[in-house]
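Report on the following structure.
And then chain A:
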Amino acid sequence: MSERKILRGCVALAEGAIAAGCRFYFGYPITPQNDIPEYLSARLPQVEGVFIQAESEIASINMLLGAAAAGARAMTSSSGPGISLMQEGLSYMAGSELPGLVVNITRIGPGLGGIAASQGDYRQATRGGGHGDYHLIVLAPNSVQEMYDLTIKAFYLADKYRNPAMILSDAILGQMKEPLSLDPPPLVLPEKPWALTGARGRKAQLIKSLYLADGEMEQHNWHLHEKYRRLEREEVLVETDLEEKMEVLLVAFGSCSRMVHSAVELARSRGIRVGFLRPVTVYPFPRQALREVSREVGKVLVVEMNTGQMWDDVRLSLYPGCRAGLLARPGGGIPAPGQILAEIENLVKAGDGIDESVYQA
Partner candidate 1 sequence: MYYDVIFSGFGGQGVLLIGDILAQAAMLENRHVTWMPSYGVEIRGGAASCTVVISSQKIGSPITEEPCGLLAMSKPALLKFQHKVKKGGLLVVNTSFVEPEMITREDVIKICLPASEISYRETGDYKMANAVLLGAFVSLSRVVTLQGMEEALGVFFKEEKQKLLPLMIKALQYGSEFVCAGMNGDG
Partner candidate 2 sequence: MNRIEIRDESCKGCQYCVIFCPRELVQIDKGRINALGYNPARFVDNPDRPCRGCALCAEICPDALIEVYRKEKGRS
């Protein structure tokens, strides 16, 4: 029987990390994710873990790099500006094929922005964010339960693919409380023969991302690319709630998908046939699933708390002829179910020939 508790999203995430065997946390305070370091500073010593409040996010990500290279499950967390400072280290980790978890409890940008919920870091998270040809594995929870479950999942995927993983969450999910089952899978820590632990009983080895010899770097990039292709084939997670003869398909991720879920219920209660698709992994993005679903429906409405970043990915994935509109709230405003419902009704009324258009709040 699993333990059922009511926890804040940030705390659930931290407990997920502990359940995944993470014993090292490095981080620098920034709102709205401080619940994570504050909680772990008390929790990690109870499990013989290490908590370091680093001097900056730059130091945090590099401490993570070191701990990962030493073979440990380790993590950092931050928000917008701090995640930007970590991009160099993330690029190095991807280039050196080091696993590790970075949590982004997003705030609004650009710049210092604001501390309300936003999904404005979607593009940074899914494209890699730093320099060079790489991706992070990016999971976007939409409940406190998933803050726990997907954190565990992220550590496993990071180790499996030797690639940094990110939890892309936001202030809503970080702050809110929901009941969840603390039901961790059995802890299996993989062997890491590549880790640097001192060259006892084997040859000295090296972790690096610098390749200067002719053709080496291209070969390395193709190797990384193949890893990302494999992620796209094998690790896509998507939640769907579809109907027969759908008039509109709603697409949303993260906290925003909760509001969309309510709007879908409202629309159905009014007799509108609406489908719902939520990318759980935003990288790898569920291109194939979206292509197949959009074959059955002519219209898609993307709802995001940014100016249409995932909208790009959706449009790249749609079956030819299917069109996607956008409902965007980029400033900390939350797209309310009623507002989403109004857009669904507009879209249904618009007939078959809708243009791709941006519906702004």
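A word on the picks: all candidates are chains of the complex that A comes from, given by their letters.
Just so we're on the same page, contacts are C-beta pairs under 8 Å (C-beta built on N, C-alpha and C of every residue); 3 or more make two chains touch, one makes a residue touch a chain; residues count from 1.
Remember, it's a predicted structure, so these values are computed and weren't measured experimentally.
S.K.: Using the touch rule from the top, find which candidate among 1 or 2 meets chain A in this complex.
M.R.: Here chain A touches candidate 1.
S.K.: Could you list, by residue number, the parts of chain A that touch candidate 1 in their complex?
M.R.: 4, 6, 32, 115, 171-172, 175-179, 258-265, 334, 336-338
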